[in-house]
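First comes the structure, then the notes that go with it.
Complex shown without one protein chain; remaining protein chains in place.
Should a chain be cited, it is by its letter among A, B and C, assigned in written order, with residues numbered from 1 in that chain.
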Amino acid sequence: MPITNKMKIAYASVVLLIQVYLVYAATLYVTPWSAGFLCVLVAAAASAAGALYYIFVVARDNEIVAYNPQTFLEERRRIG
Amino acid sequence: MSQQTTREIINGIRGTKTVPGVCMICPWHCPTENFVKDGRIEYVRGNEYAANRTTRCVKGISSIHSSRDKDRLLYPMKRNSAGVHERISWDQALTEIAGRLKKIKDEFGPESLVSLFHLDSNEMFTHQLFGHLYGSPNLSGHGAACDQDRRLAALSTFAHPLPVKDYANSRFVMLWGADPFGPNEALHENRELLEAMKRGCRLIVVDPNRSRTAEKAHIWLPIKPGTDGALALAIAHRIVETQSYDKSFCDEWVHGLAEFSEHVLSNGYTPQWAEGITGIAKETIIAVADEFAATKPALMDGLKGLVNYTTGLDALRTVFALNVITGNIDGPGNLILKEMSPLGFPLEIPEEEATIPEKPPIAYGMGYPLAPDLPTQLLPKAVLEDDPYPVKALFFHVCNPAMSDPNTRLFEKMMAAVELSVTVDIYMSETAQLSEYVLPEASTYERAEVRESMWAGPQTVLAQPAIAPLGESRPYYEIIKGLAEKMGYGAYFAWDSWEDWARTCTAYLPVPYEELKEKGVWEGELRYRKYNTDGVPTSTGKFEVYSTMFEEMGYHPLPVFNEEHRVKPDADYPFQLVNCKMQYHCGTHTQNNPYLMAIVGENYVEINSLDAARLDVREGDLVEVASPHARATIRVRTSEAVQPGVARVPHGHGFGRRFGSIARGRGTHINPLFETRANPVSGGISFNECKVKITKA
Amino acid sequence: MSQYGFYFDKEKCVGCRACEVACQVWNEAVQTVKWRNVTCLTRGTYPEVAGVNASLACMHCAESPCKKACPRTAISKNEETGAVTVDRTRCVGCMLCLWTCPFGAPQMGEMGRMEKCTFCEERPVGVIKRACEEICPQQAIVSGTIEELILRSKQVAAERLSWDARTEVVLGHEEE
Partner (left out) sequence: MDKFAYFWSLIIVGGTVFLMGAYRNVFLKLCFIRWINRKIREEGGAKVERLENTPIPEPATIVREAVFQKRIRNRSVFLWLRHCLIFFGFTAIFALDCIYTVFGHYFHHYFDYTYFTSGAGRAFLKAGMELSGAVLLVGLTAALVHRVVYAERERTLVNLNLVLLLWVVTLTGFLTEACRLIGEPDDPFVDCSFVAGPLASALRGIDAPWHALATPIWILHATVTVAFFAYLPFSRFVHIIAAPIGRSITQDGNYGRLKRERVTEGLL
């Protein structure tokens, strides 16, 4: 299996990390716990959920599912 | 769905029309198919009804470019006093040439016209106009530069000029200096040989260079250059010593076996002696000889690798003798004495009209009575010194001796000295640049041809014009017809389209004309062992291992190995120069081809990596190759396939080319380095009698 | 869905490159760079020299790596013939496909997009030969369904073992 769950979790964690940092950076411009900041938080949560859903469900890597070495040898054999 | 031919399917896909043709790049003349769509050749391939089926070699398939090449000659030209070729009209060109030819004939006799051609089938018209009507005996192909020795050896042994090979049924094939898988691509023979090898046929290759054929061979004998004759005689010694030749066949069909055996045994041509000369272990020689004698059917053949040395003729005579004494001749899987198809001449010329030349062909005067073709490399000397007799007119058709013959400086002097020089070609070749008149010929896509092809059995190819001639170029038969009318022989050339003379040519073929025109090729039945019925046309009625023809002419009737004319590398010229051919090029016509020039654009000198290291030269460096005669700068290519001490240079390139936008200025002309050396009997050009030294440029 | 592909016989190929030029001539209208490429190799020192030639265009793999590696999903596989072709309108010429192709088949075209062997789409499959197969003087390239080709490679091996005293194992038939 080329794309292991470990890689997916790694990528997802990077995405979440960036989001957390952006929210922290937003605190410098938007006074915390004000209405605007709440919007930022909601946006962050929504996009985080969307990202996780996308990575683990939508972007099925079925097209890259296990590459069957037997067929690969088949192609090699055709160079007789 | 009826069994559609592949032609119709392709026509359906591309909306093209199929016109059968013939390929004019190399001597094999493979029957082809051109797919035409509104005046443009869309696709080309081999003729599916012919032996080569739909296959074509790389030079053939890429020759589609010459049907659209804007660098081709498009109008007749004449060299003015300043030496520049100006455009003239066809009428003016033909009238002036005809007038000059008449004047030369009256003054010096018809023999003073020499007409050289490469291989074009329309030479029939040259023979009829210049030969029968004009009366010149000096009409010659390019045999001197190619296979003169092989033709003479075959004539003396089988009384047949051009034996071909039936690989399909063979069990043992031994090739001396021949490279069918490389430059001398022989289409259907390649496929048959490979399929035979798949069924267990043994392939032995004798070649100093690891050629493409040597790559596929079971045994490759890396012989020292020019010593093939010694190896052949050693094999003959082994076969004669162990009496493993075909006794019954020899008694009935071979003349002079006793003298041949006594000659081989007494002169000590033992494998031990050959080992010293050729560098091949005597055990290998003995093993190969025994295997050759034991395996039936077998065949041995040799080509360029042998004929480029003065020892080549005798080597080939021995090789053909080996074929004969082991009974491997004209049977399935042997050398086949090709049976020609019954093609007539295109024009009927009554006997009394033909003028009989008084003087003999110029080759006799040069001292080579047995030369099948005129030794073109000796022509410059003969012309400049009026040696046998004065030669005033030179006629070149699709051949480029200025490029391919040795000693180019002497050739240039001849072209300046001669009164009339005419070149008919599709490109402004080097010979055209030196000649006074240049007439543009239509390429193989724009002209018709009726010719015998090189398949083992009788095979006729009827090629038809697929597109209109480019510019003002004309097919060769139209040029000859125009010239004949101007010379007053118009009556015999009274046809209006090429179909008329094509019908007279193919009148005796068993196939109806329409069917031949539709298919483009007719293949007769390949008969084996024709000598049983038709006998052997030699003076003794048998295959001659002891050649009576040579004996009459005062030459040694039995093949020997003498190296007196050999030019061996020495201290200050350490390299043996080998004039070879490239797999991707064949003469002048492929130089302006974008497909081939993209694969290999320029020629190079190929030397072994050890020699390159010793000369401290790397791949791609410029070096100077100097022979005692001349020098040239060229790029190096280091390779493991070349024997140390040998420098291989493909010929046919360079000469400060000016004729094509793609060919201009590319490649190095190597021919000035070769001296004018000829095989003492056949007059063939011995290119490789040349030693060179290589220094960093 | 039958999978077609090429079978290449190295014992027959002499490296004459006629297949390259035939492909160029047949696909002249859409080709800017050679799709089929012949590699000629010689190894060893004189006179022990070994040489081999291989003519490679796309092998039209069953599970083609290039199709999976393309960020634009521009490469698609024809259902009936199994031919792998590139869609020029989607391709942006990033050449990730060449990075992953085991046979180095995708070529960078002059129009800034990837071009590759299309298994002569125009020519009806199974009816007539492909352009390169038709021209090859040695008939070293054979196209057909995978079953035919594997059967053929077994027959060639069997035929060879029947007379070849040395029972040399032929590539890929170890388990038979």
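To be clear about the criterion, contacts are C-beta pairs under 8 Å (C-beta built on N, C-alpha and C of every residue); 3 or more make two chains touch, one makes a residue touch a chain.
Because the structure is predicted, anything quoted here is derived from the model rather than measured.
Asker: Among the chains included here, which ones are touched by the excluded chain in the whole complex?
Answerer: Taking every chain of the complex into account, the missing one touches A, C.
Asker: Using the document's contact rule, name the residues of chain A that touch the chain not shown here.
Answerer: Touching the missing chain: residues 2-3, 7, 11, 14-15, 18-19, 22-23, 25-26, 28-30, 34-37, 39-40, 42-44, 46-48, 50-51, 54-55, 59, 61, 64, 67, 69, 72-73, 76, 79.
Asker: Even though one chain is hidden, which residues of chain C still touch it in the full complex?
Answerer: Output for chain C: 10, 33, 37, 39, 41, 43, 50, 52-54, 56, 65, 68-72, 88-90, 92-96, 98-108, 110-112, 171.
By our rule, only the chains that are shown with their structure count from here on.
Asker: With chain centres taken as the means of their Cα atoms, state the distance from chain A to chain B in Å.
Answerer: Those two chain centres are 70 Å apart.
Asker: Got the chain A residues that touch at least 2 other chains?
Answerer: As it turns out, chain A has no residue touching two or more other chains.
Asker: Would you mind listing the residues of chain C that make contact with two or more other chains?
Answerer: If we look for residues of chain C contacting two or more partner chains, we find 11, 156.
Asker: Applying the document's contact rule, which stretches of chain B touch chain C when the two form their complex?
Answerer: Within the complex, chain B contacts chain C at residues 6, 9-10, 13-14, 43-46, 52, 54-58, 60-62, 64, 181-182, 185, 187, 190-191, 194, 197-200, 210, 212, 215-216, 220, 222, 583-584, 595-596, 599, 608-609, 639-644.
Asker: Given the complex with chain B, which residues does chain C contribute to the contact?
Answerer: That would be residues 11-12, 14-18, 20-22, 24-26, 42-47, 49, 51-52, 122-124, 127-129, 131, 134-139, 156, 159-160, 163-164 of chain C.
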